[in-house]
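Left out: one protein chain. Kept in place: all the others.
Chain nomenclature is as follows: A, B and C, assigned in order of appearance, with residue numbering initiated at 1 for each chain independently.
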């Protein structure tokens, strides 16, 4: 799994590449939380999932957990480039109601009001 | 494994895609021989190996066998788009001395004197 | 392809979840599954093997997870087994969102059930757990 983090205004961008399962879940949880904890001003999170080859309930658990942290800060969660596979997993789990899905980063930035940063 | 055959003058072009091992060897042997047997005028053969994901000694055996058939007709064998992996297998087996390797189809056609057909 | 069988015994390490997934997907590719169906198989195997490791062996890394793959009559049969703590109440465990781990969501069994044509569990407390799943290609050859 490869992770790239980027901050724009009050939003944390996380680009995830690789397979998201029990084996990689801890690392993802730890690294996102590190960013959230280090910066109390971060409210929202946008996940770029273009590079996700696989996700199961362990990976989903990490995303749901982060959603809860962000909700507590009054923020919202977005996801970009969600494949049909991942979307189905989101659907079955009810995650689809908790996050907004965008075609591309530009659309997400518009929706999160951080374009141009 | 996917095979595409094409005749140009006295040369049979074979484009091979996929994995070439014991499981696919019989099919490759059978289908090449069908073309060679159906057309006595075919003398040379050029293998396009760009799509080869894997080859082992069973796959190599088929190529060597076809080389022998073609040599009997006074023809020669060429190979296009040989990856470093495949080249190493050719080298270790001595096949490299039996065939000529070309960067691309154009070069092979020039060498086999069939350009423009 | 009439009949084929592979049995994989592996250490209860999380590294092997991806290995099990790839093995199941490669074996399954002998049948006429679509890419989407192969993805479903990968999720089901991932959930089953993860459960053996997290729940069955409570994250101990000295256990053995057994994955049996069988192709018969154009069906893929997958059996995932551990010799761990077992499940007390299988019906309860199968309930969506039931979990005994605080950080988990209780979705593993839901995914296995949704993605497979058949799924059944056998378990004995203190002996271990066996999940049997069947997947049939939707497009018949």
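General remarks:
Rule of thumb we're sticking to: contacts are C-beta pairs under 8 Å (C-beta built on N, C-alpha and C of every residue); 3 or more make two chains touch, one makes a residue touch a chain.
Please read all numbers here as calculations on a predicted model, not as lab measurements.
Hidden chain, full complex: it touches shown chains B, C. One of C:27, C:83 or C:111 touches the chain omitted from the figure, and that residue is C:27.
Touch with the chain omitted from the figure is made, among C:9, C:60 or C:127, by C:9. In the full complex, subunit B makes contact with the omitted chain through residues 19, 21-23, 54, 56-58, 60-61, 64-65, 84-85, 89, 92-93.
Taking the complete complex into account, residues 1, 3-11, 13, 15-16, 18-19, 22-23, 26-27, 30 of subunit C touch the chain not shown.
In this text, only the chains that are shown with their structure count from here on.
Chain centres here are means of the Cα atoms, and by that rule the chain farthest away from subunit C is B. Subunit B has its Cα centroid 49 Å from the Cα centroid of subunit A.
Between the CA-based centres of subunit B and subunit C the separation comes to 43 Å, rounded to the whole angstrom.
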